[in-house]
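My structure is below; once you've seen it, I'll send some questions.
Shown here: the complex without one of its protein chains, the others still in place.
We just call them A and B in the order they show up, numbering each chain from 1.
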Amino acid sequence: MKQAFLLISSIAASLCLCHCESKSTLADYTKEKILVMGNSNEPGGLDPHVVTGVLESNILRSMFEGLCVEDPVDASIHRKGAAVSWTPNDDFTEWTFKLQPNGKWSDGEDVTAHDYVFSYHRILSPTFGAKYASMLHYIKGAKDYNQKNNEVYLIKNHSNFKDRWESLKNINYRGDSSIDKKQFEGTKFADLKTNDKRNYTKAFGLNHLSKEVLLQIKKDPSLFKWTDNLDKVSQESILDTYIASSGKDFWDLANVGVTAIDRHTLKINLNAPVPFLPDLTKHYTWFAVPKHIVLKHGTISEPNTKWTNPENLVSNGPFKMKTWKFNYKIEVERNPHYWDFETVKLNGIIFLPISNSYTETRMFYNDQLHITYNLPSEMIEYSKKNYPQYTRQETYLGTNFLRFNNTQEELKDINLRKAIAYATNSDSLIKYVKKGGQKVATGITPPMGQYKAINSIEFNPTKAKEYFAKTKFANNPEDLKITLLTTDKDGAKTEAEAFYAMWSDTLGIKIQIEQREWTSYQDRMSKIDYGIVTGGWVGDYPDPTTFLDMWKKGDGNNRTGWSSSAYEEKLKVASLTKDPMQRLSILREAESIMMADMPIAPLYWKTSNYLVHKSVKNWNPMIMKNQPYKFIDLEQ
Amino acid sequence: MKIEQGNSLWSDAWLRLKKNRLAFISLWTLLIIILACFILPSTSLVEANPNGNLSNAFAPPSSKHILGTDQIGRDLLWRILKGGQISLLVGLIATIISILIGVSYGAIAGYKGGKTDAVLMRIVDILYGLPFLILVILFSIVITDISKQAKPFLIEDLKLSKNFAELVINIIPLCLTIGLLGWYTMARVVRSQVLSSKKLEYIEAAVSLGLSHKNILFKQILPNQLGPIIVYTTLTIPGFILTEATLSFLGVGVQPPNSSWGIMLNEGANYMETKPLLIIFPSVVFAITLLALNFLGDGLRDALDPKASKD
Partner (left out) sequence: MLKTILDRLLQGIVVIICLLTLTFFLIRLVPGDPLTDEKAMPPQVRAENMKIFKLDKSQPVQYLYYWKTLLQGEMGISIKKRQPVSMIISQSFPVSVIIGITGMFIAVIIGIPAGIIAALKHNSLIDNGTMFLAMLGISIPTFVVGPILAKFVATQVPFLKVAGWGGPFDWILPAITLGLGTAAYLARITRAGMLDILSQDFIRTAKAKGADQKSIIIKHALKGGLVPAIAYIGPAFAMLITGSFVVETIFQVPGMGQHFVNATKERDYFLLQGMVLLFGVLIVMVNLAADILLTYLNPRLRS
């Protein structure tokens, strides 16, 4: 026992050395002007081109700065960020950004237009695998470069083939998306049977075949399905072109619309009018990364290098990295090289990855946090009553909805989808379950700026019954066997039980609830292996397209099996429309086309419920909860 | 002869148990809880409203809802009793499975000793080290497939009522999963007990008398280890009942809107600050059941202890 005690005390003593830091209370932090925030979880890295989430964005926005910056009060105003000015041409297809003349990285190096060109080259680089590269597809040529549409450079624009493009354009360059590529994962091409080899080359298309596969096709041209009347010589020369260029970076040929006019002038050319480009530049995918640092630790197209390690990370925003302890805290401190150093009030920010929101709430009540990440629905009423001055309830750019499996026999019937949608009482769901002041959703897109939400659905038991009477289950509702897939997060179970009761009460159907852990739930949703599933979507930028683009055919986030060419046609027309108001009204029409089919049932538009300490100043409600940290202040 | 001996052992035990007041009270408490869970919900004594009523959520105790209502307005007492059906069944069946596996595995390892012991115990080490969640998720997939096929069989071929068939489909996989994943420690405990008792004089005597290994192990050694086995069993039951909730969240077993004590405790914990009744009532019932089980187990242990009769 004595030895055990000695052991414990020696370990305790040694750990004390590294862990004993000044035990500051919240008041001390306030005095030192260090903001302490709950941030839900450990981030998935801190590379703006790799991450995809809100909590990562919270940290990145403190250290990096976009070309434009949010205004702390009025979301429609764009403030100067890394750029001092931004000028569009007449139809919003060409923008010129003038960078801060004294913009500096936190190691003192200049921020230049070349950093931006490098950054956009990096995130779009096909082998980098950036999940959010599509945020930059508005840029001219970006999509082709990013998606490896190499035939554009090798054939269409190439002097050898240019004239014959018409006869060559039907070759399978881009692959066949209807073939499941997962079947080929984990097997070598050489080991496949001849038929599977043909299937493989068909699935991937010329652009995505490796050199080794191309060489095999050269040996045996029948492994690839060429267009019918293509002569052998052309086949050979196309193959040779592909083999010769295998593994090459096409950036120079791609003419992506990003140009550094001089050290401090950046020109961006777009495919179509994008009047909301300044909003996009506030998103972390549009941030610049320090070229000199990134290249010091790896190549341009190499993710997961050491440049984001706390000792290496260099940024251009109001704060810079101080400490990063895994699952414990991330601390940033004031960046002395920041161009607008004077405006910054805080000396630092501490982000705590508190995954348990009840713990986070307790920590706030016990004076350990300035701001929480959220407030669990069970605590909202209690908090409003006991801590009214701290409790925030703000509109948030997001929608929760039910997806219907539009490919399932029963739910193919639009009457059943409508019956269930009309039988869903979102109002009482909000009032008694969510309790966060959410708004009943009447469309998928929440109202934002000039966009008025459409009015496609309401709770109406009579209508629900009418539609249900048209289904083949009208007389035998108990024969309807559909499952509601849900997960184990954030009161999802209570929500599912509420739906069970609503549909049972109104329609007499008994659904089967299936609860799965998060990843299985996501996996089944993406395979459209469910009947009905609860879900949500948070906008990436304040424009309706962030909610509408995902319902296109084959989009990975559609997950319903629904598609409509009329809908996609409308979206396309909208994307080419110059006049902002007219554009929004076309988008509205598109949404109406979609909701007439009711592939999903909107539930509510999200709100953000959280706690803010009274010592925090200038923390104003913002629809995307992206309060610019440089204006935040702390006062006793 | 043997049968008579057996009878007298059990009747002796019963007499001794009756003398132990605490154990006897516990026995009655358990019986009452079991009967309440399985009979009351289908009577009109408890307000049954499986669909709840959102506008009547969190109602305080009243004459209509004796313990009040839960987060979507269902009667809390009814939920506790219904949940008890699942939890008690799972506790019982899973425990039996895990005892059967754990005791025989540990006994064989301990009795055989040497290489067999080493191999068997290292297998336990491996199983113990495998992440629990992986196994559960895999189980849930296999089981969902099987139960989809089994359901029509149960209803159409075995002519079970629909509700009962659903209960069976929910419970059996759950018990199997918990039982199959929960015997490792029991095996370790039994093994160490058998290891130490096989060197006792009377066992060595039995060996020299030429009794069969089976006889020695199951007639001589194990009956003397009933004490630790009973105690360890009463210890695992609460864990099993709580594990059931974790499994349900992962998709094995009870799916909403059905419930169990473990699920109610998990959910209630979120309301600890705001609606404490939602955690207090299920906790009290749960704790009373386990206490009763425990004191009954202790009483049984004392009553069955062959050495105790010498006092």
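In this section, contacts are C-beta pairs under 8 Å (C-beta built on N, C-alpha and C of every residue); 3 or more make two chains touch, one makes a residue touch a chain.
Please read all numbers here as calculations on a predicted model, not as lab measurements.
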{"item": "Residue touching the undisplayed chain, where the options are B:Gln193, B:Gln220 or B:Gln255", "value": "B:Gln193"}
{"item": "Touch with the omitted chain, as defined above, among B:Leu17, B:Leu135 or B:Ala150", "value": "B:Leu135"}
{"item": "Selected from B:Gly68, B:Pro238 or B:Pro256 as touching the chain missing from the view", "value": "B:Pro238"}
{"item": "Residues belonging to chain A that touch the chain removed from view", "value": "4-5, 7-8, 11-12, 15-16, 19-21, 23, 42-45, 47, 50, 52, 126-131, 133-134, 147-148, 177, 181, 185-188, 208, 303-304, 308, 325-328, 352, 354-356, 358-359, 362-363, 365-366, 368, 517-520, 522-524, 526, 555-557, 559"}
{"item": "Touching residues (missing chain, whole complex) on chain B", "value": "20, 22, 113-114, 118, 121-122, 125-126, 128-131, 133-135, 137-138, 141, 184-185, 188-189, 191-193, 195-196, 199-200, 227-228, 231-232, 234-235, 238-239, 242, 265-266, 269, 272-273, 279, 283, 286-287, 290-291, 294-295, 298, 301-302, 305, 307-308"}
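Criterion: only the chains that are shown with their structure count from here on.
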{"item": "Partner chain B, residues of chain A touching it in the complex", "value": "358, 376, 378-379, 381-382, 428-429, 431-433, 486, 488, 493-494, 496-498, 500-501, 504-505, 512-517, 520"}
{"item": "Chain B to chain A touching residues, read off their complex", "value": "51-52, 54-55, 57, 71-73, 133, 137, 140, 248-251, 255-257, 267, 270-271, 273-275"}
